[in-house]
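On to subunit A.
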Amino acid sequence: MDSKEIYASLEKLFPAKVSDFKGDVMEPYLTVDSAAIVEICRFLRNSPGYRFEVLSDLTALDWPKEEKIQIVYHLFSYSQNHQIVLKVDLPRDNPKIATLEEVWKVANWFEREVYDLFGVIFEGHSDLRRIMLPEDWVGHPLRKDYVEQEEYDGISTQRAPLVEKLLR
Partner candidate 1 sequence: MQAFIDQLIKDGAFAGVPKEVVYAIAMVVVALVVLSAFVAPLAGVTSWLERRVWARMQSRVGPNRVGPQGILQWLADGIKNLLKEDLIPSASDAKLFSLAPYIVFMGFLCTFVVIPFGANLIVADLNIGILYILAVTSLVVVGILMAGWASNNKWSLLGGMRSAAQIVSYEIPAGLSILTIIFLAGTMSMQGIIKAQGWAPWDWFLFDNPFTFAAFFLYFTAALAEGNRTPFDIPEAESELVAGYVTEYSGMRFLFFFFAEWGNLYVIGAVATTLFLGGWQVPPLPIFDNSPVLLGIAQFVTFFLKAYAWVFIAMWVRATLPRVRVDQLMGLCWKYMVPLSFVCLLGTIGFMFMPADGRRIFGIITFGFALATMINFFRRVVFQIRAAKPELYFKPQI
Partner candidate 2 sequence: MNETAQEQGGFYTEDMTISVGPQHPSTHGVLRFVVKTDGEVISEAIPDVGYLHRSIEKIGEKVTYHGYVPYTDRADYLAAMFANQAFCMAAERLAGTEVTRRGEFCRVIACELNRIASHLISVGTFGQDIGAMTPFVHALRERETINNLMEEICGARLTYNYIRIGGVGYDILPETCTKITDFVDHFEPIVSEFNRLLSGNKIFIERLAGVAVVSKEDALSYNLVGPNLRGSGIKWDIRRDIPYSVYPELDFDVPIGTAHVGALGDSFDRYWVRIREMQESVNILRQCLKMMPKGPAISKVPRKFRPPVGECYARVEAPRGDMGFYVVSDGSEYPYRVRIRTGSYTAMSIIDKLSKGIMLADLIALIGSLDVDAPEIDR
């Protein structure tokens, strides 16, 4: 199915919850309301005609100027060989969204990574803790305004400027 058709049918079935279809770009995407994401994904996975068996990717984009963090879901279907991109906008100071773990189990690890690197809280996640960074790390690195902490475990994270090093 074409992404335009997918958007059209989704708009009919979930009237207020999808919006903002961008069809003329390379990867057509549609914006989904954050409260309805689990419902829509479950529908997309199970219904014949769509059959998005696979969550290819779950990642986030940080837009500090627009004060939002955008979660991006790439869904793919092997049987129908089509894909769709869903985006959800979350407020930057309190990003919370429901977890997709019941729909696709792989969301467990993807969401842990997004939590670790962006600070998005996934409600209902069975095991939301940092995955790449150590447990006691402060901050979420992939945010655009991330500043590294001064010290970690007693070791300084700042590198002395080159001139100082040469003079030493």
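Just so it is clear, a residue touches a chain if its C-beta (ideal position, glycine included) is under 8 Å from a C-beta of that chain, and two chains touch if they have at least 3 such contacts; residues count from 1.
In picking the candidates, the idea was that all candidates are chains of the complex that A comes from, given by their letters.
Please read these numbers as outputs of a predicted model, since none were measured by experiment.
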Among 1 or 2, touch partner of subunit A in the complex: 2
Complex interface listing, subunit A residues touching candidate 2: 25-27, 53-57, 59, 61-62, 72, 74, 78, 81, 85, 104-106, 108-109, 113, 117, 130-134, 141-142
